[in-house]
Structures are given as structure tokens and as C-alpha cells.
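The following block contains the structure, expressed as C-alpha cells.
All protein chains of the complex are present and in place, except for one that has been dropped.
Per-chain residue numbering starts at 1, and chain names A and B are given in the order in which the chains are listed.
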Amino acid sequence: MVAQSELIKEARENGMDLLPLDKDTYELFFGPQHMATENFSIILKMDGHRVVKAIANPGFLHRGFEKLAELRPWHTNIALLLRICVPEPDVPENIYSMAVDEIIGWEVPDRAQWIRTTVLEMARVSAYLFWIMGLSFKLGVYTAGQWAAAYRERLMALFEELSGARVYHIYTIPGGVRRDIPSDKWLRQLKDTVEYIKSKLPDFDHLVFENYITFKRMEGIGVMDKKFALAEGVTGPNLRAAGVAYDVRRADPYLLYPELDFEVPVLGDGDALARALVRRYELEQDLYILEQLLEMGPPSGPYKVEDPRLKNLPRFKVPAGDAFAHVESTKGDFGAYVVSDGKNKPYRVQIRGPSIAHGVRVLEQLLVGARIADVPVILMSLDNCPPDIDR
Amino acid sequence: MADGEKEGGGMTMKEQAIVDRILKKAPYAEGNVRRERRIEFKVPMERIRDFLTLLKENGFELMLQITPVDWPKDEEIELIYQIWSITHGVHTMVRTRIPRDLEKAKIPTIKDIYPAAETYERDAHDFFGIYFEGNWKMEMPWILDDTEQDVYPLRKDFDMLQYVKKKYKILDRFDENKDNYVI
Partner (left out) sequence: MEEIEFKIAPESKIRKKPSYIKPWLGLKYLFKRPVTIKIPYEKTQIAKKYRGFHTLDWKKCVGCNFCGQICPARAIEMTWLEVDGKMEKRPHPKIDYGRCTFCQFCVDVCPTGALGFIESFMLTTEWKEERIQLFDWVPIHPEKFKKLQENYNDWRFPVEKIEFNDETKEVVYHFRDGEIFKFKILGYGIRPPKPKSGAKRVEKKA
């Protein structure tokens, strides 16, 4: 039996220090290869199986979008900027187009607004299904996750008919959309898909949301109260589960949302279970919104702005000015700030993803005192998306 | 993107009332209304902390982002603090200007007023070189690697294509005619 002091001496001589905080603590690198963290890493200082201190370490997905966007013409930036949010790629397209539309000052036609709203809602439903898949995998209920992935396939087939690609649609441009709805058959297929997913929601309830194991694992974990959430810049379902009623679709309405009728869920607990239940209710409400949109039907008319300047797309100039636009995505409040100085390329584009507030400071404070098995559950209940932080 | 009944200046009365109330308490600032739910203020660099404390007491709770914009012609960097107010339902932009030189680009931090600003200030420091005094996380590496710490890539005098050609050596495959390319 070797004494501990001799082991420590040997470790130091060979450069294998583990930098303990105290006699019994060690450092754990919860790194980017782990399936639970999705390209993000956390440095944890642990005592036994409890976390004492956590440091978030983003930067693995930095691709330099803000500088690259200054070198390309206005319309081309859509093919570049939509790669910022991977589960819901329609959201960065829409905020960039809304900001540029506001600088130019033209009026987007009604048919294009209907199509943009439908596409945003479909992206929300598919992102919530993706979130259910992630949550089930982390809790251990792999069955429900595979169901969610299968239902998401139907939505991706619909997107393929509409825009030409399954995940990265490159469909919304400043001034409208690129193509028209293919046929009336597409609208009927969308209605069938919405009814199908609605009929399968009780299955998810039985397995994930009304499961005794879920309650035992998620209740009382990762609690944040109202004052903390507002001070740290938290938005989206995380803020609604902490007790503040703030939804961009109602507070700062855009597109066709003033004419739609839906409810906003607010709970007061602020723990991981409340966040999961709020998202489950919003999935139901999104399906209800899609039904209302399909009943309204698309208005007739052009699907993009007719403007003679658009004949020469590489040299299309935008007048000087700046604008801010934001949209409610499933992760939070996604915003874009665009500055133009009158040339054919943007002067400055900045995209604000919601995870820059949740994934760094909030995570570091919520993880103190959690067990090692709770770390992925807290990450998923905050719905952290690392490409938003790194851009 | 407004629809519904619009009576000219009637839709922005609430925003105008908020701007007037804030400007009465802070006479060193200027403010105006852009459109409904968008207002902006302009504040000199020394009074930024007092102004933001005043805003926080008047119901502007969420700090969304701090955006630096580089204007090399005026030799200044413009900092824009973007704040959303849940009680009033408006978005406001607070603008200040600081000198552009690397030695002189310093401004006091606001992380005791809005704690979320700590992360946004680290972001601005890494990409633009602005130093926020009082934020002790400035020296922690944020996104860029160690080899790129002093490069400050988002400034306008950083030539990205030359840097990439030097570092990776594979960019130009043909001797292209560069007249009409916009990229």
C-alpha cells in the first residue's frame, strides 16, 4: 500500500497534477465529445459526486459569421447566417429579413406574411420535437425520443416540398419568400400532419411527462426565481417558468400574430420540471395556431416584392440606417441588429442568440450543488444551443 | 410591420411620454422615438453608469445585448446597449461613443447594475479590444484561441482575407480576374 503523499509527489514530478481545490476534490472536464452537451464543454470542480464550482467553456463552434457577413451582398447573407441555429434554421432567416425590410421600408405582401408565419410555426413544432428527443435521451427513456425523431421526419418532408431542402431551407429573403406554395395538396398534407401529431401527444405524456421517474429526477433541480432570471437576461420558456409573462409574439407583435388566438403558459416554480411542462403546453398551442392558420387559408397575391432594383441582385443597394428585429424562438428571444451605410454589402450584422445569457452565467450558478447525474438534465431543461453563443 | 387603425402620431404617444419622463431626470442625454415600441437615447461616455441606473429604477429590466460598431472615419467605436422593458413594452437603444485607439478604449463596467452584462462585455473585449474597467473576467479566454488573442478580428482595419491566406496557404486556386468579384 503506497502512502498518499508519495502518490502526490510522483504525480507532480511527472506533470500529472489534478489541481485540487481541497484535499478531496478533483477536476472533471465535461467535454465536447459528450453526447449530452452538444459541442460545448464545462469544467467542473467536484467533491465526491457533487459539483462545487463550474466554468462554462464555449468556443468550439466559432465560425466568424459577423465578419463574413460584411463581405457578401445583402441577399447572399441568408445562405450564410441561417447556419447559426441548427435545430430551427428558419429563425435567423426571418430576423435578418425583417431587419432589412425595416431599413428599406417596403411593405411585404400579405401572402408572403402568411407563408412566413406558417414556416415559423412549423419550425417551432419541429424544434420542440427535437427537444423532446434530447430530453428523453438524457432521462433514459429512449423510446419516446425515437418517436419524436420519427414524427419530425414528416415535417421535414413537407419542408422539402415547399423549399427544396430538408434542414437548411434558404427560403425567406428580404422582400418575401423565394418560391410559392407548390399546390393545394401541400396544404392538405400539412393539415393531416398536424392532426397526426396531435393524436400522438398523449403517448408522450404517458412516457415522459407523467412518468414517476421524470418527477423524481427533475423536481426541485436547478431552481431560479424571478429576480434572478430578470437580472441575468433570461428569456423564453425559462423565464415563463420562473413567473414572468413575457412572450415576444404578444409583447412586440410581428407578421400575422395579432390575428391569432393562443394562450401563454406561466408557472411560478422555476425548477427543471416547470420548464419541461411549459414547453409541453406550448407544443400543444403551436399545433392549435397551425390549425387556425390553415383555416384562414393563404391570401392571394404576389409572394415577393416587385421592384426594378431587384433585377441586379449583386449590386442591390440599401439606404443608410439601422434596425433591430426579434422573434420568439423555442429557445428564447432571438434578435438581430443590422447597420447599413448605403452600399451593396452590410456594414455590421449582429445576431443575439438566447443561449448567450442562459448557457454561460445562469448555468454556472445553477450547477452548484448538483449531482453529476443532474448536469445533463439541467442543461437540457435550459435548452442550451451552443452555436448561438459562438456564432 | 404595423396594421390596424393608425392615427398618425397617436400610436407613439406612450413612447413619447416615457422619453420625456426619462429626459426630465437626466438632462445630459438626448432621446427620440423611432417608431412604435422603439426608442433611443444618446449619452456621453462619462455618465453612462448613472443613466443605466436610472433606467433600471424606471422599469427597464432585461439587458439583451451590448453591440459595438466600428466607425474608422470618426475614429470612434459606438457602443449600443439594447434593453427591453417588460412593464412598458418598448425596446430602447442607449448609444455612447468611445475613442478607437487600443490604449484609450476603456469604459467602466455595468455588471453590478445588470449582471448579464458580464458575458456581453467579455464578447466585446475579445472581438474589438474594448476594456471594461472593473470586470475581473476580462483576462479569461472567451471564444478565440490563444494564438488569436491580440488580433481583435471584428475591427475594420483587420484584413481577414490576407490573414487567412497567410495562415492557411490554400485560398487562391486560380489566378482569378479580380475586377468583378464582390467577395
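What we mean here is this: a contact is a pair of C-beta atoms (placed from the backbone, for glycine too) under 8 Å apart; a residue touches a chain by one contact, two chains touch by 3 or more.
None of these values were measured; they are calculated from a predicted model.
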Options A:Pro265, A:Pro298, A:Gly359 or A:Pro386, residue touching the unrepresented chain: A:Pro265
Residue among A:Ile170, A:Ala231, A:Leu294 or A:Ile372 that touches the chain left out of view: A:Ile170
Residue in contact with the excluded chain [from A:Cys85, A:Val177, A:Val234 or A:Val278]: A:Val278
Positions on chain A contacted by the hidden chain, ascending: 72-73, 75-80, 141, 143-144, 150, 160-161, 164-165, 170, 178-179, 182, 203, 205-207, 209-216, 245, 247, 250, 253, 258, 261-267, 277-278, 280-281, 285, 311, 313-314
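Basically, only the chains that are shown with their structure count from here on.
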Chain A and chain B, separation of their C-alpha mean positions in angstrom: 23
Residue ranges of chain A touching chain B (in the complex, touch as defined): 58-59, 62, 64, 66-68, 71-73, 98, 101-102, 108, 230-233, 235, 244, 246, 251-252, 254-255, 258, 314, 324, 326, 333, 335, 337, 339, 344-345, 347-348, 350, 352, 356-357, 360-361, 389-390
Touching residues (chain side chain B, partner chain A) in the complex: 1, 3-4, 37-38, 61-65, 67, 69-70, 80, 82, 84, 86, 89, 91, 93, 114-116, 118-120, 123, 127, 141-145, 153-154, 160, 182-183
